[in-house]
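For this depiction, one protein chain was excluded, whereas all remaining protein chains were kept in their positions.
Lettered A, B and C in written order, each chain numbered from 1.
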Amino acid sequence: MTELPDYADLPPAPGGGRSAWGLFGAEDNLGLVNLMTPQRIAAAARLVRRGQVFCLDMPLGSVSPALATFRGAPRHQVLHQRGTAGFDDVYDNFYPQASSQWDSLAHIGYAPDQMYNGATEQEVLAGTRNTIDHWARHGLAGRAVLLDVERAMREAGWPYDPGGSSAIGVDGLELARRQAGVEFAAGDVILLHTGFAGWYVQQPGRVKNRLHGNVAAPGLEHTEAVCEYLWNIHAAAIASDTYGVEVFPADFSRQAHPFGFLHNMLIGQFGMALGELWWLSDLASDCVADGIYEMFLVSVPLNAPGGIGSPANAVAIK
Amino acid sequence: MTELPDYADLPPAPGGGRSAWGLFGAEDNLGLVNLMTPQRIAAAARLVRRGQVFCLDMPLGSVSPALATFRGAPRHQVLHQRGTAGFDDVYDNFYPQASSQWDSLAHIGYAPDQMYNGATEQEVLAGTRNTIDHWARHGLAGRAVLLDVERAMREAGWPYDPGGSSAIGVDGLELARRQAGVEFAAGDVILLHTGFAGWYVQQPGRVKNRLHGNVAAPGLEHTEAVCEYLWNIHAAAIASDTYGVEVFPADFSRQAHPFGFLHNMLIGQFGMALGELWWLSDLASDCVADGIYEMFLVSVPLNAPGGIGSPANAVAIK
Amino acid sequence: MTELPDYADLPPAPGGGRSAWGLFGAEDNLGLVNLMTPQRIAAAARLVRRGQVFCLDMPLGSVSPALATFRGAPRHQVLHQRGTAGFDDVYDNFYPQASSQWDSLAHIGYAPDQMYNGATEQEVLAGTRNTIDHWARHGLAGRAVLLDVERAMREAGWPYDPGGSSAIGVDGLELARRQAGVEFAAGDVILLHTGFAGWYVQQPGRVKNRLHGNVAAPGLEHTEAVCEYLWNIHAAAIASDTYGVEVFPADFSRQAHPFGFLHNMLIGQFGMALGELWWLSDLASDCVADGIYEMFLVSVPLNAPGGIGSPANAVAIK
Partner (left out) sequence: MTELPDYADLPPAPGGGRSAWGLFGAEDNLGLVNLMTPQRIAAAARLVRRGQVFCLDMPLGSVSPALATFRGAPRHQVLHQRGTAGFDDVYDNFYPQASSQWDSLAHIGYAPDQMYNGATEQEVLAGTRNTIDHWARHGLAGRAVLLDVERAMREAGWPYDPGGSSAIGVDGLELARRQAGVEFAAGDVILLHTGFAGWYVQQPGRVKNRLHGNVAAPGLEHTEAVCEYLWNIHAAAIASDTYGVEVFPADFSRQAHPFGFLHNMLIGQFGMALGELWWLSDLASDCVADGIYEMFLVSVPLNAPGGIGSPANAVAIK
């Protein structure tokens, strides 16, 4: 495909909003990751200038229990016989979505048999459609653009709370984009720095525990305008430092949002890769320092057959 | 440090061979990954020409039980309530070393209190020294060089069996290097393609099962000459498509090998990163096709506090 | 010991209430289970008349997630290769306290170093003191007495809600005892039928889910009078069909209850065995039918070295 249609030209989705099903073929399991083409990857690699690597994964287990909800932290055991020189390890209760992570296209949809590109509940359970291994085999690499929403909001004097439920609409995204001095290009990974994770790790234990089952976090506004914006810039992925990319809590009534969570539309209809709980603070500081908000991004999800999610395993290289 | 000493100038190790302890400071936990400097990473990124990404991880669980020995395959459950549109997943019995993986510097040493750079059993168990999270935070990226030993051996007419215990000595390594037409540079990741994994996946179940507890695989010869060679080229890491990098089985008697397994020397004394069970077949085929044996490598191990091993999460980009 | 002292003759406990430490020797790890002597067991076996066995364990996982709180249900996998005639199974995330269960004397105390009989945090973690295997090796068997509090309350016209937080004081216990027509004897296991579990399993999913983190359940009143009563009848154990034996929620302020939860006193000071989430409904119905409220009880906890809790594995035989 040479060019993606505009949002206005997409057919309507049954559950509300618009649908990108079929754009990459009826059998496609990659979604907008298809936009990560060799040409774009090669161009993005040329963004590496200093060779500085930023690890974008928070430590495993570091957000539990407050943010991991039912998932809990992994249980890790080092296997070692005292007095010997060998060590091994094993994890149980390893929820790949319990820390910095990707939602695969098998994570959520409008309805059990309306997963991205028409995949069915049965196909997802069988591990044949939309699962994380499709991205692992394709490889996730390309240009990333950091939108430092927290800083942009603060500098513009807009009301904003990194530990609260501030909604980021199209104006907020544009504000951060202009501050970054970048234009978007097809296939980009948007790194949405809200400041939430940086705020979270500094909270005392009692505040973290209070968040359990009651998380509030800034994030994308639940409007079709936001979906339209993200589609029209032809981003391949959007990853944030919050646990859900979209603002929480919010009015999820049918009246307010006929298509439900943004997740439903972005993942289920667009086939967009959503990253959550990424660690963007260090990268954001560096962008302030050198004024460069674009970088090469490489993420290597687990090659897990039938997997629903994966640790992000992501680095930004500038 | 501007330059590493030659092998001959290293002090002797108590358990035999020579020791690199202290070269990067008494508190170092990275070992030769220190050679992955920003300058080298930036230079390696310029090796990306076509933007082709090669996934170097075999699917999770794909080598069990034959090669995973006691580790077993991960148990994966998709969490889903029939009729809903959400899916989640969780792993138990997740041995990070049961498929394509890195051994951290906490994996093995000469003796429990002689782990790399003098780390003690207690420090490894406490997760404070040498563990995989140190590499995750630093980032593993740089130039990789593929040594296609299988093809070089075959073309040279040397006796060689990818499913047997063929030892690869300095002459074999040099043969493959010359065939690749490359010179090594400090900080390189050597990708040792023996053909073992490609052979393994084509075996019928009964052959795979017969390997359980009886693995034979080609790999590095157990000689100090091989250690000296690997040190003197100042490689940061060596990753192979076998389950142990070194040849198995072999004569591990004290007479034959005063320093025991190569693992002990390479990991415990040199601080070299060892990768195992990597999937190199597709990359090797591509190298034959375009004649280019150097590439940009990015690996993002799990940011796992106190972790001993990790899935490789590695891609080569040409 | 020929006879236990009265509550009034026990020494005061540092944290409030009174302490039974040392009554069975400084090294004792059994607590009041010591009262299950061969003589009493032999006498209790003679209560078996019809040979009717009642299973007192709810199905594993049946109370999750509403009551199991952080514990979650076990994950069960049947291991089976299609087309073969052999089946095996394995559990992960197996919390022994997530369904019908025993709290061992290692579960809770007044303070980390004031566990029952003076056991320390270090000893509990090392698995040497108070853990469940001590009871497994001794064997739990003896006379049980069912107190059908739910029925007694209803028949007496007292206000009572099996799905609410009705407190059961000494008067309620006596009411149920008189209705049962029994006298207590040293070493008895009291089966406290509140009706909670029977109420719970009949609730629709939405009610069960609403209980998550908000459980209300009837149970023992938080008063020293209740502790005194339980001590003076010299019960070895008390098991109820609620998730905590004691009423929830309650006023746990220092003013109201200087010794905190009843758990602290009963387990930590008395060394009394507490059973939770037992299935008593069928047994209670049978007691109504035949008018016999005493029976032989056998429970076989897991022989788990260092274990904190265990499935109840309990049967009543009439």
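In this text, contacts are C-beta pairs under 8 Å (C-beta built on N, C-alpha and C of every residue); 3 or more make two chains touch, one makes a residue touch a chain.
Note that the coordinates shown come from a computational prediction; the quantities given were computed from them, not determined experimentally.
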Ask   = Which residue from C:R18, C:H107 or C:H193 sits in contact with the chain not drawn here?
value = C:H107
Key: Hidden partner chain, touching residue among C:R18, C:R71 or C:R151   = C:R71
Inquiry  = I need the residue numbers on chain A that touch the omitted chain, in ascending order.
reply    = 75, 77, 90, 92-93
Key: Residue ranges of chain C at the interface with the undisplayed chain   = 37-43, 45-46, 48-55, 57-61, 71, 74, 76, 78, 80, 82-97, 99-100, 106-112, 114-115, 121, 124-125, 127, 133, 136-139, 141, 264, 268, 296, 298-309, 311, 313-315, 317
Those residues of chain B which, in the complete complex, touch the missing chain = 65, 70, 72, 92-93, 213
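In this section, only the chains that are shown with their structure count from here on.
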Key: Chain contact graph, described as a line, ring, star, complete graph or other shape   = complete
Task = Superimpose the Cα trace of chain B on the Cα trace of chain C, which carries the same sequence, then give the rotation angle to the nearest 5°.
result = 180
Inquiry  = Centroid from C-alpha atoms only, then distance chain A to chain B, rounded to Å. What do you get?
reply    = 30
Ask   = chain B to chain C: how many Å between their CA centres?
value = 53
Query = Taking each chain's centre as the mean of its CA atoms, how far is chain A from chain C in angstrom?
reply = 46
Shared interface positions of chain A, touching two or more other chains = 92-93
